[in-house]
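A single protein chain has been omitted from the complex, and every remaining protein chain is retained in its original position.
Take a look at chain A:
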Amino acid sequence: MTRYGGLGRTRPKKLTSKASIPIVREEDIDALEEDIQNLQQIETGVEKAEESEFHLQVAINLTAQGKVNDAHIPTPETILSSLRYEELYPPIFSQPATYIRSSATVEDCCGCTYNMTEEDAVFLKIYNQKRDPSAQCSEDNFEATMNFFEETAQAKQPFAAVDNPPVLSFTEIEQAMDAAVEEAVKHFAKDIYPHWKSRRSVENNNSLEPSLKFETGQDTDDSDPWVCFRRREVRQIRKTRGRDAQSAEKLRRLRKELEDARQMVALVRQREVARKEMLAMERTIFLQRSEVKDMKRKLNIKDDDEDLINQKPKKKPMEIPPGQRPNAPQLRMPLKGGLQGAEDLQLLEDVQAEKENEILRDIKANITKHIKWNEGYVDHTRAPLSPSPERTFDATAFRPAFTAQLPTPPSSESSGDMMDTSLDVTSPLFSRDKLASRAMEMHEEPNRMPSFRRRVGRGGRLMIDRRNFAARCKIDMDPFKADRFKFDQEDSDEESVFETDGFSIQIMQHRAITMAKAREQAAVAAQAHAQAQAQAAQVQAQRRLQNEQSGNQAAPPAPSAVPASSEA
């Protein structure tokens, strides 16, 4: 450490921003020891030329002396205006309970952009004096007309400020009147035009509304203090072949997607038309049947009335009553890979029918068993024909937890909180049992798979029984602990469940893109393949031809076909 002139002082240690500095009160340190501070000059951040300003210097000096609040910089004063504020600013605001959200622009809120001046008001007064009240021009109509003139002039003479053309003639303005122009404007235009023209002439054919000065593309722009709000140049993107190809590809894909969407709509339409036909048909059938019914009554025919009800077609024995079948999904777009995935999907109807059959079988078996059981006895109990407790462990009652893969993770339910779903007993598929099913995939034996049974108890209580749990899997662990093993297995075909919204735009987009890509690749491959084949055939045909001709001609023409590989 360097000593300073033997004064017993050392150079101050370097102070880093991370260094912890003790906080003390002023009375805790002795005043003598000070005086090293302020070695560095602190920048004020004020423009150098203005730092010396009198009032600022006074304020800074007062600060240095610790009298901050005495510092005062005089500013020009503001006074209350004589304006009739209440008339101009009516009390129309009522604050909503929630925070205001608004995107309306100034233009949206201001109505007609032309505002009449005193000069206009005088003209309008004189104009209206001559007319009876029904034919008078209102201020609004006057402004609308003037605004129309201004806009037309702006559209027809966009560079009026630069090249000074003559004021637009009335015939030119009339040409601009189309259907979009209000009737009132058309009506008053001719009368107001001279007034507008005279005002325009006074202003050198400049816009009547004072406007800001923007860039005109002239050299003087740069130094003109009135020119403001210049555009910033768009940042140049480097043009490369790759980027060109990319955007072409994007456009192509976009076109394809639009095409797909169009096709889908067309198909939907087709379906709806067919449905409508079907409904009409059903209606005629119904009407005819009711006629038949009446006729039968009248003629007193008694048969089994089979012609009055729909015969279930034999081919689809498991038709679900229409009420049970949810209608909504039919309208939905097939999810991921709708074309390939649909065949793999188990239909809900099939599963339900199977289950129903199972139950029926069970009941029948039970009844026969019960009868056998009670042979030689008179049954006085009112016991129901419920399966005996041992029976519940019959494998048939429990449905194994299928780990059938859905093409996408079930969307909305799975996105719920783990904490929530683990309490939700009625939907075991989505609770921690889900972990179980994943964990159990390692065990091949089907009878050891975890299985579930749903029962409806008294009062409609739902109960879920489960089997094969604690024995083999780690399910009874704390879910947090179980979570640690989540990635232990290499269950590659199980997609880990990300919390996604299946219908979010990005995901749908992604799906559409991957689909389109796959299809395109397939198409390209198929095309290449076909081409190769065709060319091979061609070559062969030529060879054959040559072989045939070789007897006659010495030099066969070289095959002009190019190998297919270069194109593929």
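Convention: contacts are C-beta pairs under 8 Å (C-beta built on N, C-alpha and C of every residue); 3 or more make two chains touch, one makes a residue touch a chain; residues count from 1.
Just so it is clear, contacts and distances are computed from a predicted model.
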Absent chain [UniProt protein name; select from "Ribosomal RNA-processing protein 42", "Histone acetyltransferase ESA1", "Cell division control protein CDC91" or "Exosome component 7"]: "Histone acetyltransferase ESA1"
Which of A:I100, A:A179, A:V378 or A:I505 contacts the chain that the document leaves out: A:I100
Chain not shown: contacting residue from A:P74, A:G217 or A:G460: A:P74
For chain A, residues in touch with the removed chain: 10, 12-13, 15, 17-27, 29, 33-34, 36-38, 40, 42-50, 52-56, 59, 63-64, 66, 68-69, 71, 73-83, 85, 88-95, 99-107, 109-112, 115-118, 120-121, 139, 143, 210-213, 220, 222-235, 237
